[in-house]
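My structure is below; once you've seen it, I'll send some questions.
Removed: one protein chain of the complex. Kept in place: all other protein chains.
And now, chain A:
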Amino acid sequence: MIKISSLAHVYEKGRRLKFPCWEIADMEQWLLLGASGSGKSTLLNIISGLLEPSQGEVLINGTDLYTLPARGRDRFRGRHIGIIFQRPHLIRSLDVIDNLELAAVMAGLPIDHKRNHSLLHDLGIAELAKNYPDELSQGQLQRVSVARALVNKPDLLIADEPTSSLDDGNANQVIRMLTTQAKDNGAALIIATHDRRVQEYITKTYLLNEHL
């Protein structure tokens, strides 16, 4: 379903990153491991269509991401890929439910109110729907950003260091939530991390080595 091959990226400063081939089947859950600076974030950005690689291709459901025009790529990302960032970036001027609706609007999809509410319910934050991001705790914000990533029923869920700023209890909860939600929503899952706590839950690993 997702396939990257002969992928390499050269930064302006001359640093060159090469990525081994990788194939992810439907609903598989993977860990992306590597020391900091090994190019984890670069690879995630390439897979999610935010950063054009110098060389190689990314196939998602048979679509070559980088043959699409920029506009088409934005739209493809909105509809097929859900991204969870290290810090839960929400729009501060909008309340929780509006932040979820925004995901559909930006991807050009109709708003599914029922699904939005059931997502919030599944993640245990149904009562926060009308709250603004400033009023939520870190853990609650992280849940909202997971819900937002799932709004458009993505085929692929990408999480970049979702646990790095959380304590043990919260970290375990977030990992459990991510794995079960990905499964329930029929999405493949990639978690980029160097956090050992995550490795208890996911066995498949893709290791980036700086010296490849």
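Keep in mind that, in the parts below, contacts are C-beta pairs under 8 Å (C-beta built on N, C-alpha and C of every residue); 3 or more make two chains touch, one makes a residue touch a chain; residues count from 1.
Criterion: contacts and distances are computed from a predicted model.
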| field | Missing subunit (named according to UniProt) among the choices "Pyruvate dehydrogenase E1 component alpha subunit", "Protocatechuate 3,4-dioxygenase", "Cyanoglobin family protein" or "ABC transporter permease" | value | "ABC transporter permease"
| request: Taking the full complex into account, find the residue in A:17, A:58, A:83 or A:208 that is in contact with the omitted chain. | output: A:83
| task | Pick out which of A:10, A:25, A:91 or A:126 touches the chain that's been left out of the picture. | result | A:91
| message | For a quick check of understanding: of A:27, A:102 or A:129, which residue touches the chain that isn't displayed? | response | A:102
| query | Where does chain A touch the missing chain, residue by residue? | reply | 41, 45, 48, 50-51, 70-71, 74-79, 83, 85-87, 89-94, 98, 101-108, 111, 148, 152, 160
